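Only one protein chain is missing from this complex, and each of the others stays in its spot.
After this line comes chain A, so read on.
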């Protein structure tokens, strides 16, 4: 019987580890809380190694736990990325939480449950499992967003996030229930078989009804237009460490759930859902880029840029080709890295009782801290998609997939929008490089976050010079997962 659970060994370990960390923290005072932090990182690292040792590089898709849990190479790559990004997020959070007087263990414990939810989302092969994973992630996130409970903005963000997120979950659940009603099954495999045997997939009204709800629910979670309203407010109101976490790893999990649910289970109906998603994606690219132009709050700016990036990523998925999926996966992994890097930079530049929030706070950064200004520059150029940074290849891969699928007009639209997008990234660079600094303050940060931020920035160039490495990882993973 033990062997049956082997398939979920990393998740089970993580669950146990987070209980241990929770208990451990009871016996620790504020001064020794660093042990909680270290224990958390150690558990994440162990989980990562478990994922790597047991599941990575397997050529076949293994279904276990009564057909509810799937392990394939895509899951392996995505889980490892989620864990790595989360570890980066936690390392940055350590500095932030101390600076902002929020040095409590809740962040780490809730963060671990969120990660557990993400891992389940990546591997779930059953509507209920997927839903449970998503809810585990969302509920932990609601609590994390509300962590600064005496702050009006944070509370507002949390309430907004919770209410809209709950509505989205409701949408998703409703769509799933209709799918169940149609097919009589919750397993993705069975759903796929059922719908491919149906001749009237494209005209089945109930199925379209279900698809609409599922697409809307997923769009909420991804934060694409017109279901994006919560995103800027939540990004802005949330403590930056949580924004970092929220804006990076969960995006990868959201990608996974879209792949599992739409591409794997509802593949027979792809003509229908890809049209819906395409419209949302194009709208997001347009609106995200345009609205980001007028933001003065960095976190809001990155929120709108996230909307645009999610649109770009979705454009890869809606092409419903192997190239498209791999391009989207490449895009989402890079995006998570860039977004984490950008927020990590904001955390790095903050100090006790002071946060970098507004564009003006970056004034003359290149004179104050030339090295970190350069790193931020690389991350921003990468987000704008200017070669030779890595972000260019992400956009290029998507555009290649789009042109290959004969949507040249969409490609033209996307590149025009990315020119508009380039402008607001340039604005940040302009403020960092061309303006005079107001104040001269040293960076108060430990070596770990300095190194992490530098590595993140340099990765933008390294992955730009050798983009083939990550591209072929995505390509091979999805080939092995037969997508």
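As a working rule, a residue touches a chain if its C-beta (ideal position, glycine included) is under 8 Å from a C-beta of that chain, and two chains touch if they have at least 3 such contacts; residues count from 1.
FYI, contacts and distances are computed from a predicted model.
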Listed names "ABC transmembrane type-1 domain-containing protein", "tRNA-specific 2-thiouridylase MnmA", "Amino acid ABC transporter" or "NADH-quinone oxidoreductase subunit M", matching UniProt entry of the absent chain: "NADH-quinone oxidoreductase subunit M"
Absent-chain contact - pick from A:5, A:354 or A:434: A:434
Selected from A:327, A:346, A:375 or A:452 as touching the chain missing from the view: A:327
Contact set of chain A toward the excluded chain (per top definition): 322-323, 326-327, 330, 366, 370, 374, 381, 386-388, 392-393, 396-397, 399-401, 403-404, 408, 411-412, 415-416, 418-419, 422-423, 426, 429-430, 433-434, 467-468, 471-472, 474-476
